[in-house]
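Attaching a single structure in structure tokens format; questions to follow.
For this view, one protein chain was removed and the others were kept in their places.
Labels run A and B following the written order; every chain starts at residue 1.
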Amino acid sequence: MMSLELTINGERRALAAHPGDTLLDVLRREGYVGVKKGCGSGDCGACTVLLNGRAVNACLVLAARAEGASILTIEGLADGDRLHPIQEAFLDEGAVQCGYCTPGMVLSAYDLLSRNATPSEGEIREAISGNLCRCTGYVKQIRAIQTAAERMRSERDE
Amino acid sequence: MSDRPREPFVVVGQSVRKVDGVGLVKGNPKFVADTDLSGALHVRILGSPHAHARILRMDVSAAEQIPGVVLILTHENTPPTRHTTAGQGYPEPSPYDARMFDTKVRFVGDRVAAVAAETEEAADEALRAIHVTYEELPAVLSIDDARAEGAPVIHDEKDSTGIYEAGRNIVADVDIDVGDVERGFAESDVVVETTCETQYAQHAPIETHVVHSYLDSDDRLVLRTSTQVPFHVRRIVAQTLGIPIRRIRVIKPRVGGGFGAKQEVLLEDIAGWITLKTGRPAFLSLSRAEEFVAARTRHPMRVRVKLGAKRDGVLHSIEMEATSNTGAYGAHGLTVLANTGSKTLPLYNKAQNARFYGQAVYTNLPVPGAYRGYGATQGYFPLETAMDELAERLGLDPVELRRRNHIRVGETSPIFEKLGEGREGVSQTVKSCELERCIAIGAERIGWREKRGTRRREGAWVHGVGMSIMMQGSGIPQIDMAAATIKMNEDGSFNLLVGATDIGTGSDTILAQIAAEVLGVPASRMIVTSSDTDLTPFDVGAYASSTTYVSGMAVQRAAEKVREQILSVAVPVLKAPAEGLRLVDEHVVGPGGARVSLAQVCQRAMYSSDQFQIAATASCVPSESPPPFLANFAEVAVDVETGVVKVVHYVAAVDCGVAINPLMAEGQMEGAIVNGIGYALSEEMLLSSTGRVRNPSLFDYKIPGALDVPDLDVILVGSYEPTGPMGAKSVGEIGINGPIPTIANAIYDAVGIRLRKTPFAPERVLAALQGEKVRKGER
Partner (left out) sequence: MSETRTLDEAPTDAPLVSARGEGNNRREEREGDVEDVGLHHIQLIVRPSTASEAWRLRTSDPGATRFLGGGIDVVLYTPETVTTLIDLSRVARVGVSEDRRGLSIGAGTTLSELLEAREAGSWVGGFLADVLRCVASPLQRNVATVGGAAARAHPWSDVILAMLVLDAEVEVYDGVARSVPAAEFYAARAQDVAPLITAVRLPARPASARGAFEKFGRTGFDVGLLNCACVANVVRGLCGGARVAVGGTPGLARRLSDVEGFLEAKRLSRETIAEAAMLAARIVDARDDRRASETYRRTLTGVGIRRCLTQLAGIEGEGAL
């Protein structure tokens, strides 16, 4: 066993981990169950988290490689009761059905919008291309990200 | 009997936010695996390496010695009870041909043993230490081989029941007819015939099957499971484990997608048995590979359709013959087969002669089960292809041919009565149908007249448009039952307890909307608890597009009863007769504007005067299954150099009655359509010559992603179904039936080839294109 020091949702943590653990294993064991397991092989994106500001498949990242890193999981997005605009937009646009792919999808959108405030539809599709969904057909998720982008722009302009 | 509610609605018809939405979007612990699993035994299943073999000897001694291993299950220490895993109402129309662990294995991946251990690693080590001696048997890997003379018998056991003819591997046989199809064809001016084949496909829900079992403090077995059918789980687990139903509680938390895969009692028996034997909680979840191989799949089918029509385009004779590969076990075999005809043929009720016949056949291959569309998907492929061919032969626009033939309001079809879900159906008359408008709107939106036959070329891409129409059903008439309980709280809110199973479909939300509409409150005043067999009344579960129509009606009735009780309490307060009172905006309002709040009403009933709990339970058994109707139009582009097919624009105009929540109804359609596009273009489980799945991963089983979605237009064309809650029908399944035939017909328009085998993968399309060139003498 080893001790892993990293920051999760702004909180400095020291976690026990086995050298062979992935970031997904460690996060779920620590109670961050919003990080979902869908395939374990990086094909579905349900385990998406932000690692040092970049969206990654947590199931493909060896926990040891996250030593000293800053992680953002879905649990860290809302500010208490205040949802993030992306989360609000997903609800308003009907982009959540079973909700299993939602955390990963939202975080991929968060990564995109943190670096591109005016994404085209093509850029949105590319940003979530690694997040599979079987319920929605992606239509309302793409629209939700567009809505979130608009709302975040006007919030900034205010 | 109260007045049937009609528009204008207050809550119904609004796209309110999902009642469980906030928790989902925050990633709150809502799914089976999101709980404290410390202390739970981890369970792994050993799958068979052979497609067909007898288990001669099992040696688990070495495995049992591995530290951390607690219990190993085999056929030697588990109940032998034959049952079906199909989540259907009792008595299930599927054969009792499954055992928890059998002495025989019937497909690669079939259960051989299970290990419960303290850790996953120990369980895996134990799996590899289990020694099994098999007697390999010849396997049958196709329908034709399975039915051939002298074929090995897959279910040769004495104690299975409900198999049509086990000695010939035939699970089910259906044959119904109306009139005389042969004479009908002879009388027809034009006859077309086509045979289509569909492939092995898997639902690929992003959350695989998972269950968590434990004993509560009263030693009752609790199963927290990702299921579509909690009450069937309870009953079938009781049967399989040999314990009374009252000892079991089934709870369905949030489910990460089902689509039919979870209309099955797949893992709960194993977990339940382990918990009973060890007293410990057990956790069992399928890996993604196991989800492909050892969960459930779509029924691959070969379906032949023959149509005879008169010169005026009206169908005179329809024949559909379906042969269904039902894999190693017969769950849903009969009913999917029957549905292939029962949800397709009534659409074209003008034909006086019709026949549907076919068989569901065992093979030593992965097990198909329920999958959105449930046979209709496989049936519409040849039916709508044949209609397209018929139109061409008659010199008619395909759209016009549909117009002349589809069922309309006030009409019936003899098929409704002859063919139901595995047995006779129920006669019914269509009371709502806006299919004509769906067709007109869809044709306009795609640009049918401008684009059809033009074969617009853009580099290597040739464009074409195609269309199809379809119907489905809303629940299983006279068989499905749903119930709802509503009880009132003294702040004017209500608990809505429903057996109905929200698997991401949003049923919790729309049922809350229906109740809220009756009670004159916002949907947020309804606190929904669903799918807990201890707390919620019965519901068959989420299948057959039944939740809105059947569960919704139960909710509406319960709400109406509660409304009457509320009014009865308000009468002495407002000093007005009940007939003059209305529920509006969280108040009881009398003539002249006198009002009392619902909170005050409940406080009175709870604490002050003639106290009683305002509450009611109501049930619904539908007497008919009003079909939703759908017109699909697609523009595709075919790359004639590579065979790649892209859907450019897809239009689906659907009549689902009143849409309780329009955004959610659209979402159901969009998801079903994109799933159907994958089924049409890229999804295929590949099987080796030994019956092994060659691509059990999302890496090589390609489902559509965000880069693959076309410009997708779903148009809700409203109608009012008088037998439905608030005028609603259903929308859950129908969308998935569209893409295959619509895309096939569009490909024909673009490049003149008829594809009759899915998926329309590039290599297959290119081969067809090149074959066509050779046929036409081009080089």
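Everything below uses one rule, namely that contacts are C-beta pairs under 8 Å (C-beta built on N, C-alpha and C of every residue); 3 or more make two chains touch, one makes a residue touch a chain.
Model, not experiment: these values are computed from the prediction.
Colleague: Which listed residue, B:98, B:116 or B:132, touches the chain dropped from view?
Modeller: Hidden-chain contact among the options goes to B:132.
Colleague: Write down which of B:86, B:289, B:390 or B:743 is the residue touching the left-out chain.
Modeller: Once the missing chain is taken into account, the touching residue is B:289.
Colleague: I need the residue numbers on chain A that touch the omitted chain, in ascending order.
Modeller: Chain A touches the missing chain through residues 2, 18-22, 39-42, 45, 48, 51, 54-57, 59-62, 64-65, 108, 111, 125-127, 129-131.
Colleague: By the contact criterion defined above, which parts of chain B meet the unshown chain? Give residue numbers in ascending order.
Modeller: For chain B, the residues touching the absent chain are 44-47, 49-50, 56, 108-109, 120-121, 124, 127-128, 131-138, 152, 286-290, 292-294, 458-461, 637, 641-642, 644, 646, 648, 682, 686, 688, 690, 692-700, 702-708, 761-763, 766.
One rule holds for everything that comes next: only the chains that are shown with their structure count from here on.
Colleague: Considering only the defined contacts, which chain A positions touch chain B in the complex?
Modeller: 28, 32-41, 43-44, 46, 73-75, 77-78, 83, 87, 90-103, 106, 124-126, 128-142
Colleague: Show me the residue ranges of chain B that touch chain A in the complex, using the header's touch definition.
Modeller: Going through chain B, the ones touching chain A are 15, 17-18, 20-31, 33-34, 203-208, 254-257, 259, 287-288, 503-506, 663-664, 666-667, 670-675, 697-699, 703-707, 709, 712, 714.
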